[in-house]
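Attaching a single structure in structure tokens format; questions to follow.
Removed from the display is one protein chain of the complex; every other protein chain stays in position.
All chains are identified by letter, namely A and B, in their written order; residue positions are counted from 1 within each chain.
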Amino acid sequence: MKLHLRIWRQAGPDAQGHMARYELDGVTPDMSFLDMLDTLNEQLIAEGCEPVAFDHDCREGICGACGVVINGEAHGPERTTTCQLHMRHFSDGDTIDVEPWRAAAFPVVKDLVVDRSAMDRVIGSGGYVSVPTGSAPEAHATPVPKPDADEAFTHAECIGCGACVAACPNGAAMLFTAAKVVHLAALPQGRVERESRVLDMVGTMDEESFGGCTVTGECATACPKGIPLTSIAAMNREYVRAVRKRR
Amino acid sequence: MTTPPGAGAGQDAAEHAGHAAGRGREQTGRDAEQDAGHAEQDAGHAEQPPPADADAARTVPYADYRVGEPLVDRSAPDGPIAERWDRRRFEAKLVNPANRRGHTVIVVGTGLAGGAAGATLAEQGYRVLQFCYQDSPRRAHSIAAQGGINAAKNYRNDGDSVHRLFYDTVKGGDFRARESGVHRLAQVSVEIIDQCVAQGVPFAREYGGLLDTRSFGGVQVSRTFYARGQTGQQLLLGAYQSLSRQIAAGQVEMRARTEMLDLIVIDGRARGIVARDLVTGRIDSYLADAVVLATGGYGNVFHLSTNAKNSNATALWRAHRRGAYFANPCFTQIHPTCIPRAGDHQSKLTLMSESLRNDGRIWVPVRAGDDRPPREIPTSERDYYLERQYPAFGNLVPRDIASRAAKSVCDEGRGVGPGGQGVYLDFTDAIARLGREAVAERYGNLFEMYERITAESPYETPMRIYPAIHYTMGGLWVDYDLQTTVPGLFAIGEANFSDHGANRLGASALMQGLADGYFVLPSTLGDYLARLPRDEAFRDVDRDHPAVHACVGEVTDRLFALLSNNGDRSPESFHREIGELLWEECGMARDEAGLKRALERIPALREEFWQRIRVPGSGRELNQSLEKANRVSDYLELAELLCLDALHRTESCGGHFRTESQTASGEALRDDESYTYAAGWEFTGAGRAPVLHREQLNFEYVHPTMRSYA
Partner (left out) sequence: MSWTDAPAAPYLRPMAQVQAQATATGQSGRQASTADLLWRSTIGKKLVMAVTGVMMLLYLVGHMLGNLKIFFGPEEFNGYAHWLRTLGEPLLHYEWFLWLVRLALLAAVVLHGIAAFQLSRRDLAARPKRYAHRGGSARRGGYATRTMRWGGVILALFLVWHLLDLTTHTVNPNGEAGKPYENVVATFGTWYGNLIYGVAMIAVGLHVRHGLRSAAHSLGAATAGRDRALRFLGDGLALVLTAGFLSVPLAVQIGAVS
């Protein structure tokens, strides 16, 4: 099939960007969205133009590297990552708009590549259990009720792609931060540091110029891993708890 | 410019030959000096003539390799195998905690091995300088591992033990792994689970709150711990979080989006790396007291593999060029159950869990070219070829056998799907037997994944599968301390040639990565630093040292050569071509004629690469074409060594199958007499025949046996 693409091109972090138009023929329904961009890039190289830069790596929907906004939706129309979105969800002659994640905390590096290191710093400020290598007790020393383990897993699935931030009209990282807070608070191993964790992570989140939550639900709709909106409420609960226990 | 700096082609040849010979002598001299204690042991092998194929190999210049001094693992302790690791740890010299602050360690890569090592070294007090090419350390490809992680916990009371895990791994590796290392791996496996649980890794649990385990890859004990189908992700995030804690504490300096492009060796010691900031394009030298490579395997040399798109062999290859021996490159593992590619546009394959073979039946049409839809092919016209050829094991034969069988039916023209590169994996009988719900319970996630990619429901239509490269057992040669032949350069995880021998068992990659990163390297690295001569231990390298400048210059020249070459072919096209060549001639089944064809073609392709490559853009910005072109240029050298290793090893073992060496029933036939060694290759110049150093393997505890599945 033949597609009309409008893709955000921006030469560098400080450069002015614009939506560029490309025509791409020979797209097949079995291609993934990134295969399609690969094909476009091969065409651009052959024409002597610079290919479109985009982040990607595992192409199995787990590393979280890829992610672009397709027709105004983070990761496109299906609930999956961009690499797992296939062209069969589009039709011949479609015009497709491709843009980078937009958020103050995610400055554009080039074209569709953004800098998501703010999310790493949120994790670094408390998204861990302080357990130096070698100091761990025997794994069966603390049984974990299955519902708690399942709850932890559901939130641990976050791939850190940033779609929640991109989809949120406030550029908030609440769902991302909540996923880690809830994951670790659900497990006995993570409960020791639960108060300082939520206070520090939320503090860093605010420092990194992410916005706040207005419960639009866009984040949970865009999340390729289905992290529920209620995890934000759970994080708020943790936060209230931590503030109360501070005294 | 048609040749890369230092490529050693054309007029440079003479100079390089001299250089190579010089280095060879130097190497030999050093070995002789340091190995004095092992001299008598080595003597027996040093004079061994090259194997029988050397005669035929003479037609290809690269295959005319020389046999050098044998390799000896100097750091391995002796004594009873179960006590060796304890002994080594006790005998290792320690670095005073106060002195650790004075040592900088570079760790390249942030996967399971690198992430775990970076975090642990930082906890110990070393200053860690860590690199990854991704935008975040959380994205390393360990994240994509699905199945699980083995550990000899024996929670099931089903007869598992450290010794059994050791035994299974040595046997699974087809007797081409080092016993001491494998035993240590099995010992440490137990601690890994404790560590990960304490970090908050949400392993699957039973209703009693205890950890669930399952049996994996045809093993008779349930020793595989898992977190749904995302074990790699959860373990990696555990390591990443520990690493993040150390980054926040200022103990690790993390350089994301920075790719290692060369190794700096000064006075025979690895003293740093040259790396390029992928965003600004800045090429810089980074100096340290030791360098740890945790850069994964080289499976992407095959172009189509299950590796991440940007996984690459550059760090390994540049270290090899600087003197680290490359061991057993031909030991590559092929996974039988990948989703076949849908068309030429595709550059990445997706793995499906091997557990599908427990209930699915594999078949192809009896008649070649039969293009009816699968449902319309009557049973009498289907060939359930695995069940036919291996009645005892049927669809559950080991990975390599299943893979080869699939390729051979496809080569007969009986493959299905686009391009005829696929076989059916049919669940119709399982659904009839167990009910759709039970099948959905077991494989629902996988079926969904398959349907998302192919738009076919495995409940209605048989799945199509095809083998693909997904792990490389070969890698940099390391001793028991995980140190390469370059002092101060360590390799961990898939990057080393490690503990898997010629074949890796399921759920063992995660185990080895974490064992190396959390427990082994942090115990052995200190010994290297503590034994440095006092005047050298804390002497920093001057950034203006000529060797540093030379190294930065070479990297810069090479990138400049790529950028300034006004050719007409994209990096991707060369990657595709070398990958297809390797897959054809050095893939699942290899033979002398094919390998020689490949060895003749590769230098020509490399020459063409440097003549026709086109890289748009500049080097002073994010330039993904430049990154790719640079990686492909290394694949074009590595591919040659891969084929040579496959050519020289005329036996079949594990992931390496030589059609000339098989039993009457098509089984891999080992040649223990001639090949019970790890092949460590020494670089002598691009395109120049390398030197082979053999490390003889001794089996004291697990005696080589022949496997049979017929």
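Heads up, the rule we're going with is that a residue touches a chain if its C-beta (ideal position, glycine included) is under 8 Å from a C-beta of that chain, and two chains touch if they have at least 3 such contacts.
Keep in mind that this is a model prediction, so the values were computed, not measured.
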Problem set entry | Among A:5, A:34, A:69 or A:112, the residue in touch with the chain that has been omitted | A:69
Exercise. Which of these touches the unseen chain: A:105, A:139, A:186 or A:223?
Worked result: A:105
Exercise. At which residues does chain A meet the chain that is not included here?
Worked result: 6, 8, 13, 19, 69, 71-74, 97, 99, 102-105, 107, 109, 115, 117, 121, 124-125, 167-172, 196, 199-200, 202-218, 221-222, 228-230, 232-240, 243, 246-247
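We adopt the following convention: only the chains that are shown with their structure count from here on.
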For this session: Provide the residue numbers of chain B that touch chain A in the complex, in ascending order.
Result: 116, 119-120, 123, 134-141, 143-144, 153, 155, 191, 193-195, 197-211, 227-228, 230, 233-234, 237, 240-242, 244-245, 247-248, 254, 256, 279, 306, 308-311, 342-343, 345-348, 350-351, 418, 452-455, 518-519, 522, 570, 572-573, 614, 616-617, 621-622, 624-625
For this session: Could you pull out which chain A residues touch chain B in their complex?
Result: 11-12, 28-32, 35-36, 38-39, 42, 44-46, 48-51, 53, 55-60, 62-65, 78, 80, 84, 86, 88, 109-110, 113, 115-117, 119-121, 123-125, 127-140, 142-146, 149, 152-153, 156-157, 159-160, 183-184, 187, 189-190
